[in-house]
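Yeah, one chain of the complex is gone here, protein chain that is, but the others are all in their spots.
Labels run A and B following the written order; every chain starts at residue 1.
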Amino acid sequence: MPLVRIAVPRHLDDTHVKHIADAIHESMVTTFNVPADDRFQVVTRHADSELVWAPTYLGIPHTSSIVFVQITCNEGRTVEMKKALFARLASSIAHGGAVLASDVIVSLVEVKKENWSFGNGVAQYAA
Amino acid sequence: MPLVRIAVPRHLDDTHVKHIADAIHESMVTTFNVPADDRFQVVTRHADSELVWAPTYLGIPHTSSIVFVQITCNEGRTVEMKKALFARLASSIAHGGAVLASDVIVSLVEVKKENWSFGNGVAQYAA
Partner (left out) sequence: MPLVRIAVPRHLDDTHVKHIADAIHESMVTTFNVPADDRFQVVTRHADSELVWAPTYLGIPHTSSIVFVQITCNEGRTVEMKKALFARLASSIAHGGAVLASDVIVSLVEVKKENWSFGNGVAQYAA
């Protein structure tokens, strides 16, 4: 169900990008109650000038290896689940060695269950 | 009013991509109460590694010709309208011959009417 948009700097190589996508999915399965085969991710790769950020926000510095993760998902997860997801995402991505935990920027967009179709023109989650 | 993001694999040629964009718009006009000239679509084309999906989800298999459609639209459509949109989207896109109905993945993001500007800095739908 989640649709995950992952914007990464072009200088990250294929292996690192794959690690990031895998880490995000694993984090969602582990902390966010997402089935292992419920994986839909769209990666965009960007020139440095196409990812724009301030040097520091809320005391956290950012570098040119910043990664933006935006997850569209069903509404209803608790704040605790969201916190667990964010923590896991940052640590899993950082484990790959190319991106710092401080450079993992995440946002969630919550939608109704009836707002999805996973193929064949059916709203699989609608009541 | 809808903003439609269409992510397609790079191996689809221009003719097929145009068919997909046209099919999506026609489906929205037909089933979702969208005016014919209310068309705002952003297409991104992706290397195979940039669209990530599991082989099967909910019993529906996916292939490298998968297409992700994300529609930001006004809140308030009924579940029946959403079901009609999904059905029409999948069949219209599949009619073009390059993408299977099983590979049409759709999500809707609903927003308030006041959240749009269609040019000139005006919130045209605000009360």
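The rule is simple: a contact is a pair of C-beta atoms (placed from the backbone, for glycine too) under 8 Å apart; a residue touches a chain by one contact, two chains touch by 3 or more.
Just so we're clear, the structure is a prediction, and the values are computed from it rather than from any experiment.
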Residue of A:Val29, A:Leu108 or A:Val122 in touch with the missing chain, whole complex considered: A:Leu108
Option from B:Thr30, B:Thr63 or B:Ser117 whose C-beta touches the chain left out: B:Ser117
Touching residues on chain A - with respect to the absent chain: 7, 44, 46, 49-58, 60, 62, 68, 70, 79, 82-83, 86-91, 101-110
Positions on chain B where the hidden chain makes contact: 3, 14, 17-18, 21, 25, 35-45, 72, 109, 111-112, 114-124, 126-127
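Just so we're on the same page, only the chains that are shown with their structure count from here on.
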Centroid distance [mean C-alpha coordinates] between chain B and chain A, Å: 21
